[in-house]
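Quick one: the structure is below, questions incoming.
Only one protein chain is missing; all other protein chains are in place.
The block that comes next holds chain A.
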Amino acid sequence: MIAPSSRPPLSPAHLPGPLGRVSGARPAASPPTPFPPAVSQASLVRLHHRFQALDRNKKGYLSRMDLQQIGALAVNPLGDRIIESFFPNGSQRVDFPGFVRVLAHFRPVEDEDTDQDPKKPEPLNSRRNKLHYAFQLYDLDRDGKISRHEMLQVLRLMVGVQVTEEQLENIADRTVQEADEDGDGAVSFLEFTKSLEKMDVEQKMSIRILK
């Protein structure tokens, strides 16, 4: 992404048009920025355009169906889990801040972020938060642990009908055993993090916006 500039973050509603005012092409609802800038201003504008393009009936929010219309997402083995991650706490709608909040997890880690003020909340794209996002994709009931049963269910989502139940159980057992350290038969977030400590999470879970 464009590195966060030193200008004060403007909301895109203030972008001037040819007459010095905003022209007719302005987005209908200017994207609010109630949280600390998790993405740069230019990217915010881009994402807002995208949000509006996905919101087919101009409702002002996205529903699960809007996301399911994206072909490349619908064929993704984890597509359903990713769509669910936009709707925490059983809600049926995701507004623009919620949309950006999820996408902010994938912002590449910039060097400036490392000397953070310790009092500020951890940025959404920190390694820990990226791992937490991935952890959530497995943790179906959000209890902080990935049980063997949940692992099985997610695996089933990913392979459809292509793999037998027995093979899938073997895979699930092996995976949970390898990561489980305290022997409770489930993978906690700490164990998850530990088993992936050598993985270059920052690079694998980052999307760089070019404009």
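Just so it is clear, a residue touches a chain if its C-beta (ideal position, glycine included) is under 8 Å from a C-beta of that chain, and two chains touch if they have at least 3 such contacts; residues count from 1.
In the analysis below, contacts and distances are computed from a predicted model.
> There's a gap in the complex where one chain should be. From "Glycerol-3-phosphate acyltransferase 3 isoform X2", "Cardiotrophin-1", "CASP-like protein" or "Eukaryotic translation initiation factor 3 subunit K", what does UniProt name that chain?
"Glycerol-3-phosphate acyltransferase 3 isoform X2"
> Which residue, A:124, A:155 or A:186, contacts the hidden chain when the whole complex is considered?
A:155
> Can you list where chain A touches the absent chain?
Listed in rising order, the touching residues are 5, 15-20, 23-25, 42, 46-47, 49-50, 53-54, 56, 67-79, 82, 102-103, 106, 133-134, 137-138, 155, 158-163, 167-168, 170-171, 174-175, 179, 187, 192, 195-196, 199, 201, 204-211.
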